[in-house]
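A single protein chain has been removed from this complex, and every other one stays in its place.
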Amino acid sequence: MGRASSLTPSRLLLLGALLACGVVAPLLFPAYQSQLTELLIFIVFALAWDLVGGQMGYNSFGNVLFVGLGMYVSAIVQVGLFYDVGLYTEAKGGGTEFVFDADQFLAGLAFGLPAAALISALAAWLLGSLVLSMRGHYFAICTLGLGIAAGQVAAGIPWIGAGSGMLTPNPPADLGDVGLLLYYLALGLAVTCMLTFAWLLSTRFGLALNAIRDDEDKAEAMGLNTHAAKVTAWVIAAAFLGMAGAIYGNVVRFIDPVETAFAGATIGAWMILMALLGGKGTLLGPIVGAIVFQLTKELFLTFLLGWQRVALGVLIVAVAVFFPSGIVGFVNDRLRTRERAGEQGP
Amino acid sequence: MIANLLILFEAPALGLQLLIDGILIGAVFALAAYGMALVWGVTNIVNVCQGEFVMLGGLVTVLCAEQGVPPLLAVPLAAAALYALGWILFQTVIVHLLGRDMFNSVLATFGIAIVMQQLMARGFGGADRIAESGLGSWFFFDGLVGIAKIKLVVFAACITLGVALALFLARSRQGQAIRATAQSPRAAEVLGIETRKVYGLTYALNAAICGVAGGLASMAYTVHPYSGLSYTIRSFMIVVVAGLGNLAGVVWAALGLGVAESFAGFILGPQYQIAFVFALLVAVLVTRNWRLKAKRRYLK
Partner (left out) sequence: MLGAAVSLTGKYALNGANTKNGYELAVQKINGRGGVTIGGRPHKLVVRYYDDESTPARGTELAERLVKQDGVKFMLGPYSSGLTKAILPVVEKYKVPMVEGNGAARELFTKGYRYVFAVLSTSDQYLTPAIELAAEHADKLGKPKDKLRIALAMENDPFAQDVRAGVLDDVQRHGMMIVIDDQLPPELNDMSVTLTKVKALKPDVLVISGHEKGALTAIGQIKALQVYVPVVAMTHCDSAQIAEKMGKAAEHVFCAHQWHRSLAYKDDVFGTAEDFAKAFEAAFAYEAPYQAAQSAAAVHVFADAIKRAQSLDAEKVRDAIAATELDTFYGPVKFDMSGRNIAKPVVLTQVQGGKYVVVYPQKWASGTPLVPRPLP
């Protein structure tokens, strides 16, 4: 694990190159802009899941709780700063009375995104003490339950649109390409996430998380404050999930409580899938997993219409069977065996 | 909410109806959960395509019914078909997952679930289906309480299967082989038990159980290629709440879940039904864990 997260000079160069690619990509391929944005958001989802799941061993099935929370909080702030949210949702986002000009729209984002991260983090902190004292399957179930319950509760609150969902503010026409703005926000978030996690995992905190995963009782016995570590990790993950969710909400515009915000069966399951696909417990794993997943999903959709889910399912099964430690895990193992073979002398 | 509570006080027979409905829907979940618990306990595999097995069982039953086979006879057919499918899936996919960590099986069976969903939709069409059982209903309390006889059949099937499986596991040689393998695969191997065969048997058996559940569900409710997820999630919840290894507890937990949902739906309204029940689940687990913490232990 130390190898994958250390920032050697060659690594830095590689990262710099990737960053440059990331910056120019939407300009070179404007047609794929929203897909690239989505990819970046999913990378954040997968990384955040892996922090608590892969690195710490607490597999959450309900991270979608924070995604949806962030989505709604941002939408509420973006609208609520200028209009009454209740009236807005009642009019179902009526375009003629509820107009946002450029300043209002940008201000909305500027306050909405951090608010999303903050509230998600707060929620994680409050729930953490309850839920993080459970282990293994029980933790998974509790988070699953919370995720599902959240979707139902959101669908029952008329203030945020209940079952009809909520629309994020209409980007004003004079603001230019808002999609591009959202892309760069997503890129910024993804890069921040990667760097933050890389740094975190190289510190003692990272070791603490791994210790908790490997044997929590021993770690506790050795004097580690496991509770504090667990809550901290979850809060950090929640903050990123919340902000990513907020950006996503602005990309898809229409927030449906059960289908989009707290979409356990899709986003919730996918973030786990992507991390597993790429390799749990590695820094590159979730990133690779997200890229592979999104790419194949899109390719299958274009070329295998009508069979795309079958193909995707078969791919997932194949990866699970043949690459149990994920793609990155597989590559790491190979490199390690080669290294060991090389060390054995001439 | 108060209004709904008042209705219950005025007509307690309705409370009975809710209780019965809850038990009956719980019975369907109990079957699916029982199968999941069996597979999980013996092979350490979490079968995420459980709901899809159930739906397939339902769709096969509906198909047979549409061809003129009496639906109740079609259920064993569905069970047999699912058994075969389970066996095939085991030999091709599941066998590779044995001995690996739980998440590996989650990933693989999720993949299978997606494949099954789309194949079912292509094969059976994307419509909601329902099979006519031809049974009527019994009525009590001046028509206020009605029990669809098919739901009683479901309940009876659940109990019978539960008892049959328990006996099978306790008395028959196969059953003992399964239990032995669950306790210690290595010891079982040493003693001459072909653990691979046992695992395969368990997985196929689970598929068959789901087939029965699905067949019965298609008569009491509707089935749809993409509606399997709710069964999977509830099975998972029930198994964890009952505690892994506690097969009898699974039945109680499932029935309890059904009743809780029924009453929650009536008193709080259907829109909060699911949220309430899941929140309840979380509360139950948290309290249990908290009490164990006092003894410096935790839920395993």
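Read from first to last, the chains carry the letters A and B; within each, the first residue is number 1.
Going forward, a residue touches a chain if its C-beta (ideal position, glycine included) is under 8 Å from a C-beta of that chain, and two chains touch if they have at least 3 such contacts.
Note that this is a predicted model, so its numbers are computed, not measured.
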| item | value |
| --- | --- |
| Chains in view touching the one left out | A, B |
| Contact partner of the left-out chain, one of A:T143, A:T282 or A:Q308 | A:Q308 |
| Omitted-chain contact residue, chosen from A:S133, A:Q152, A:T226 or A:N332 | A:Q152 |
| Full-complex contact with the absent chain, from A:G16, A:G86 or A:G163 | A:G163 |
| Where the missing chain touches chain B, by residue | 4, 7, 10-11, 14, 17-18, 21, 25, 117-118, 121, 125-128, 130, 132, 137, 139, 143-144, 146, 148, 150-151, 217, 220-222, 224-227, 229-230, 262, 265-266, 269-271, 273-274 |
| Hidden partner interface residues of chain A, rising order | 30-35, 38, 91-96, 152, 155-156, 162-165, 167, 170-171, 248, 251-254, 256, 258-260, 263, 266, 301, 305-306, 308-309 |
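Note that only the chains that are shown with their structure count from here on.
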| item | value |
| --- | --- |
| Mean-CA-position distance for chain B and chain A (Å) | 31 |
| Sites on chain A touched by chain B in the complex | 59, 130-131, 133-138, 140-142, 144-146, 148-150, 152-153, 155-156, 163, 265, 269, 272-273, 276-277, 280, 306-307, 309-310, 312-321, 324 |
| Residues of chain B defined as touching chain A within the complex | 93, 96-97, 100, 103-108, 110-119, 122, 229, 233, 236-237, 240-241, 244, 271-276, 278-279, 281-282, 285-286, 289-290, 293, 298-300 |
